[in-house]
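Removed from the display is one protein chain of the complex; every other protein chain stays in position.
Residue numbering begins at 1 within each chain, and the chains themselves are lettered A, B, C and D in the order written.
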Amino acid sequence: MRSRSPWLLLLPSLVLMAALFGWPLVQAVLAAFRDEGGFTLAHWQRLLTDPYFLPALRNTVLLIVIVLPVQLALAIGMALLVQARPRFIGGHFYLWCVPLAISELAAGLVWLSVFDNRGYLNSLLVSLGLSENGVQWLSYENTTTMLLTVVIAEIWRATSLVFVIVVAGMQVIPRDYDEAAQVFGASLGQRLRHVTLPLLMPSLQVALILRTILALQAFAVAQALTGRDFPLLVGETYEWYVNLRNPAVSSAVALVVLALSLGTALLYLRTVRQPEGAR
Amino acid sequence: MAELILRDLAKTYPGASTRATDDVSLDVADGEFMVLLGPSGCGKTTLLRMVAGLELPDAGQIVIGGKDVTYLEPRRRNLSMVFQSYAVFPNKKVADNIGFGLRMRGVPADGVRRKVEWAADLLQLRPYLDRYPSRLSGGQRQRVAVARAIVMDADILLMDEPLSNLDALLRLNFRAELKKLVAELGTTTLYVTHDQVEALSLGDRVAVLRDGVLVQCGPPGAVYDEPADEFVGGFLGSPPMNFLTGTVCTDEGRPRVDFGGQSVPVPAALSSYHGKRLRLGIRPEAIQLGDGGGLRGELQVLEPLGASALLTTDVCGQTIKVQAPATFRAEPGRRLALRLPVDQCRWYDPETSLLLEVR
Amino acid sequence: MAELILRDLAKTYPGASTRATDDVSLDVADGEFMVLLGPSGCGKTTLLRMVAGLELPDAGQIVIGGKDVTYLEPRRRNLSMVFQSYAVFPNKKVADNIGFGLRMRGVPADGVRRKVEWAADLLQLRPYLDRYPSRLSGGQRQRVAVARAIVMDADILLMDEPLSNLDALLRLNFRAELKKLVAELGTTTLYVTHDQVEALSLGDRVAVLRDGVLVQCGPPGAVYDEPADEFVGGFLGSPPMNFLTGTVCTDEGRPRVDFGGQSVPVPAALSSYHGKRLRLGIRPEAIQLGDGGGLRGELQVLEPLGASALLTTDVCGQTIKVQAPATFRAEPGRRLALRLPVDQCRWYDPETSLLLEVR
Amino acid sequence: AGCTGFATTGGGGMVFLSTQFRPVDEAQRFRDLLARTISGVSYVTIEEGPFAGQVRSQVDAGATRIGLLGGLHGDLAPLADGYLEDVTDVLARLGDHRWPADYLELARAGSDRTWYVPWATASYILAAHQDALENLPSGVDPAALSYDDLLDWAVAARRAEGRPVLGLPAGPKGLLHRFTQGYLLPSFTGGQITTFRSAEAVTAWEYLRELWANCVPSSTTYDFMQEPMESGEVRLAWDHVVRLVSAPRQRPDSWRMLPSPRGPRGLGYMAVLAGMAIPKGSTDPELARRTIEALSLPRTQVELLRSNSFFPAVAADLPDDLSPAIAMEAQAVRRQQDAEDAILSLPPVGLGEREGEVSKVFQDTFRSIVLDGAPIRSTLDGQARVLQGILDELRVPCWAPDPPAGRCEVS
């Protein structure tokens, strides 16, 4: 039964992807290296001298490095809460998935209404008398608070994604293993480290890969909150493509995003995996 | 190394209509080896899980070493357990599985390794220490589960059918080792098995459960020889005890029981049952095939069992199984004389099916 | 209702260094009940899985009912199987689990229901038909797996330790029913068990595997009485056969074997081994405790086993286990006279450990 | 509907694809207007980016599904060559509507044919709240501000309120670059491109720095001034008329609309031009032409002003019954246009799709100098090189207010 080729099952997806995106993809890659005169690196030069590019790269990486671990930890924590089956878990669970339903833009708007100068947070601070005019959370001068707000908004918006994957993964782990670990004296932390997380590896791997890739694609939240004061790589892609009408440079940025995504994905595939033969 | 006391443990699974264990009380002395026996679904696993703390009782109390642990978290009970489903961690190699509990306790790596190798040798798992469980056979996996439990030197050792998938030889060897081990360490052990031989040879005492109720508890010999009720007698022993219904009558002042044409003499104590119906219980191996005397039965089936032969005979319409020497040969239809030694006969009240005190 | 032929089946698991089955050839006649015996990890499950088509052999051939099925998909082989791990579908209620195979075959609902109820009654699963397997005890789950397999009336029935988690009584009953059932339907059966009694009482023939090699295959009595090699003798029987090493000498022209001080007479055929070392194999239950004659052994341990007592004795530094009547009583240290009936003695070559043809 | 889906264009009919009036309420108002004007046309809105993509891919594939296009000059000009029909004839037929020559010049997009029919215009002005007016330094006429007055005002207002109240649309979708391009630089230097790195430009940027210091810091997130104005965060704002109108519309009494300030060289201002164009292979060129004609009627254009606050592109008399907010805007715009020292700046002409990059030069300059505090001189030199690079590639003449020399160069 192991002999039949898995490629038969993979074929439809391969065909669909190749047919829909294959050619456009090649074109995009070519565009980044070509102008009328053939091969050129001019677009990359243009990109590198652009004052937004390096900050965008830095912000993107920074955001992912901060947000991802927090989300992962939070999602696992939330999934464990679900496993504990407290009362009203159905309701809680539902609320926790709700951000999934919210488009990036709407999410940005929501948090803008909170962090805006005259938003809910400052309203609260002012009415509590903690501050006279509120804090300028989103001011371009406050890089830290700006980053903080984007981080909070991203955590709010996208933790559900990780959470749902992790919960789905936890649902299929037989309870035996956890019970055995309990009997053998493992504390909650040890059970997590030795039993739950390793068994969850496939799901964690997927959650990490998808989350990283999607995080690299997300910019509407940051844009809604901070405008271009907090540029992100994908935002730059849009900027170059849509507003500056320069598909070539846009493709170049896109390729940077692509490289980052695939690089991290490969890293996860190699490191976050169950050893061969386990399970 | 602790005494285990169960008091009136009751547990009903959510949604179930009957109790899984029904007021079970059991005292297991420090270092004692207690075997739990009972038909499938009688609540053995449930009991073990309550002792382990994986299931909380609805009522009752569990005391380990003088300390109440009824509701204590499993990991604070200092016990170890072989799960009926093995529950061997699929993500850990065999060696890590076996050493798991020790490592959780903070035993240094060196000590863990030594213990693991010791257990692996005992259970013939040496060649597999470096494999993942998915690449083991069923019996090998079960042995990993056993090894994981015995390395722990816990106060209480719970084993739920730990040898069910092992071959006789391995079992035999391990049984002996286990007995020695437990005796050396003085671990209090609660052991579920459906293997009669195991139960009788391993247990200091045997507790028989039925539908969640503890029916009898005593030394193996006592439970085997003097089953407290017909259920125990019918359950223990392979083949089980024979039961015959008869009526007490008196012949020349001495009471006899008549099975519908044939009768046997019974102890004088049974005279008070004159005219009443009684149930006679006798083990197949207690019946002697004589040349005459006793009951006459007609041979129906002869099954060779290797070390012995099992005869199914008909006595006045009631079936009696007899264990005969392996060398016994006879054709079905032959008439046999079955001698029932009086001291091997047990008497039961047909209504309550409880053992009657005769002596 | 088909003959099963296995020819030189070899299988090495990817990444494993040794063969799981090593050129196993076995013919199971139409309607025959073949029992597979062997130590844990010897390749029994692997063999069954190859027959089922779940594992493809590296070499060799499988023929069912005259048709080569070596590489055929499992579902076209018309067989059914009890998995060692049960593999009961957790998402289906017990009734649906049992009826699964029938429904796959398109049997009408009514017929399925009838069959399911029949099997449920047979395995005492009636009260649980409407439950999900997670709410069953281990033994109950195993019975579901068995029920699922027997309702199928398949050509070939594969059972991998199907009763390992059941109590003796249930086993006994089911065994009888199974035997009847299989005989009625004429299903060819391949049955893995480690229970000796089961193997000997159920099997038309018994096949013994060791490290992936088929060591002996024959009727239960033959395998038990005349183990083809020391391994089989030591493996079968509980307690297993005793083996004693001795040297052949001739006393007054009649050959004897000397065990280091004591000797027993042996058949004349063994004269040719004069001066050579031999191994004597004898079953514990074949040894008679006499008043004199035979070998003298010193009692070391007496274990009561219910239906009998197991004596461990020392004869000239070699251990002999003896099965004595349950009533036997003696203190360790006592000297016993052990009579070894000549026709119960088997002789083995100490080099190859193969049985010597003596008669 | 299984595969095709449900039509979202209302009645169906010819698709009028436009980047204008995207917000739901605006789109709805325009649809109503359109329905009153001509039938069989569905108005579909789209963002600027996909707009160009759509038109290009449809025309390239030879399967145009659009009848009529609407967009700003900047949206349509890049498509001029190859994707749009020549509408010179339409313009000729409508000759009596008296479009300003500047607009017609733009509509040619640097060629000798007309690619779109000017449809509506808009401009950028100041809006001031009553509270802010109270802080106006004495003696200053709010309707004739200079840039220094504006700065003084902003400072005064900040002192009075305890926080800055001047807002500029420096968000990602904000139009601040139009402020520098069309207002600040022309007012200070008299040019847009040629004077990009002049000494006067340095003064202008120094000024902007100072002004920015008195701006609401979250200005960098403002795309449109309407919300901060409504919320009271901003009391004094500069933006596109459409993006200013909602606060005064709600509280006409609290707000005043003012012409933009003037600088040393005059009052630089910019007009935004929307146009209608016919894509190559239009589904219904006839109906498209009729629609253009109908929407070019002065009457219709006044209605557009009423409903969507875009000013007529044709010469039309504004009626007296406009809503107060629009009337105020109209007045401010007119004052701005009619000032004797007015300097009209155009959005780039003939740059096609590189227009955005020119805008980016101004945005980036703003960012470096004002936000990041980079030295002005060197920043201007650096950006001038980028600008020059683009212009060199395109070899186009300059546009107003720069002198239309043979080739445009940063001096």
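Throughout what follows, a contact is a pair of C-beta atoms (placed from the backbone, for glycine too) under 8 Å apart; a residue touches a chain by one contact, two chains touch by 3 or more.
Everything below uses one rule, namely that contacts and distances are computed from a predicted model.
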item	value
Hidden chain of the complex, named as in its UniProt record, picked from "Heme exporter protein C", "Simple sugar transport system permease protein", "Carbohydrate ABC transporter membrane protein 2 (CUT1 family)" or "Dihydroxyacetone kinase, L subunit"	"Carbohydrate ABC transporter membrane protein 2 (CUT1 family)"
Displayed chains contacting the withheld chain	A, B, C, D
Residue touching the undisplayed chain, where the options are D:121, D:181 or D:226	D:226
Options C:148, C:279, C:321 or C:346, residue touching the unrepresented chain	C:148
Hidden-chain contact residue, picked from the options C:16, C:59 or C:104	C:104
Contacts of chain C with the absent chain, listed as residue ranges	52-54, 73-75, 79-81, 83, 85, 87, 89-91, 100-101, 104-105, 132-135, 148, 152
Residues from chain D at the interface with the omitted partner, ascending	1-10, 12, 15, 17, 22-28, 31, 42, 44-47, 49-50, 53-54, 56-58, 60-61, 63, 65-66, 173, 223-224, 226-227, 230-233, 246, 250
Residue numbers in chain B that touch the chain omitted from display	3, 5, 7, 25, 27, 29, 61, 63, 66-73, 205, 214-218, 226, 228, 355, 357-359
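Just so it is clear, only the chains that are shown with their structure count from here on.
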item	value
Euclidean distance of C-alpha centroids - chain B vs chain C, Å	22
Centre-to-centre distance between chain D and chain C (centres being mean Cα positions), rounded to whole Å	92
Intercentroid distance (Cα basis), chain D paired with chain A, Å	36
Touching two or more other chains - residue numbers and ranges from chain A	277
Set of chain D residues in contact with two or more other chains	none
Complex interface listing, chain C residues touching chain B	13, 15-16, 37-41, 44-45, 84-85, 135-140, 143, 160-161, 164-172, 194-197, 200-201, 220-221, 224, 234-240, 283-286, 303-308, 310, 323, 326
Residue ranges of chain D in contact with chain A within the complex	47-50, 52, 78, 162-163, 170-172, 174, 216-218, 220-223, 231-233, 353-357, 359-360, 364, 367-368, 371, 386
Chain D partner contacts - residues on chain A that touch it in the complex	49-52, 112, 116-118, 132-133, 136, 138-141, 223, 225-229, 235, 238, 241-246
